[in-house]
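Here it is: the structure, laid out below.
Only a single protein chain was left out; the remaining protein chains are all shown in position.
Right after this comes subunit A.
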């Protein structure tokens, strides 16, 4: 996020601005804190005791093994949809389309999983399903990239439209071609393509949907951290995002980076299907992504688009989301949507305030 906030007055005489390092942690923490305070207010206003609500939330999330499993399940997809937003964000591209990319990936994974031969080994079956999910999501992201590079279509508009189109395509294919008779879901995937639950291996998180695709998510976050900050590719990409003109002068092909970033973002969003389809549901049904692609925007922004920080912010949002669900009987979960959105607005406003304060 830092690039967009540079002060309006850049003169050669301007003294060096404070190092951002100190504020990097304090600002988001302050924002989260204030968001929680304001939500305390909202809960009180709705006639409930905030302390009771928060303690119930803690009990039903990290307080129980099932609840933790639910949080882990959400975390798995949320890391990936956060990355799907963060990678293009490094090029100042705003990918609003993680939802559509995930939808395409989920559908592709479910169909591939149901069509592969039964005799396939689990490793091969899982790999095939994941590849098709990533390919579908990747193509969907890439399409927005091509529209941007070739025709100058703003990526925000392109990805929003592609979300609608993805919804339409998957809805049509499901209803007219792939839904099992008298159901609203596809045929189940072959058992070989299922990703084992964490419970089956360790006994943790009993009965919860948490599964081993968590490892893919964490691996992806670490991999992108390395690519962005340790490779020549990442060096070029970050430069192109920070100062496109300088990158052009240095012989960096910014258009190519746009395509790669959008394609990669889409593929990572598609990978989220591994968790939902292969790890949990084992079939595709409409509405199953539940807006997690949009929460990814919040996750990425709060983390300043840093892959490793995304793991932390995704954990925050998945706890909030599942926690909100568990206290739904007392407080409408809309309150927690308010908290999520408010945290983002506060982070952005606080960072701006911090800049002003330092420059004064």
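The working rule: contacts are C-beta pairs under 8 Å (C-beta built on N, C-alpha and C of every residue); 3 or more make two chains touch, one makes a residue touch a chain; residues count from 1.
As a convention for this text, contacts and distances are computed from a predicted model.
Student: Of the candidate names "hydrogenase (acceptor)", "Anti-sigma-E factor ChrR", "ABC transporter related" or "Molybdenum transport system permease", which one corresponds to the UniProt protein name of the undepicted chain?
Tutor: "ABC transporter related"
Student: Among A:45, A:62, A:246 or A:353, which one is in touch with the chain left out?
Tutor: Answering carefully, the residue with contact to the hidden chain is A:246.
Student: For subunit A, which positions touch the chain that isn't shown here?
Tutor: So the residues of subunit A touching the unseen chain are 2-3, 6, 10-18, 230-233, 235-236, 238-239, 242-243, 245-246, 248-251, 253, 358-360.
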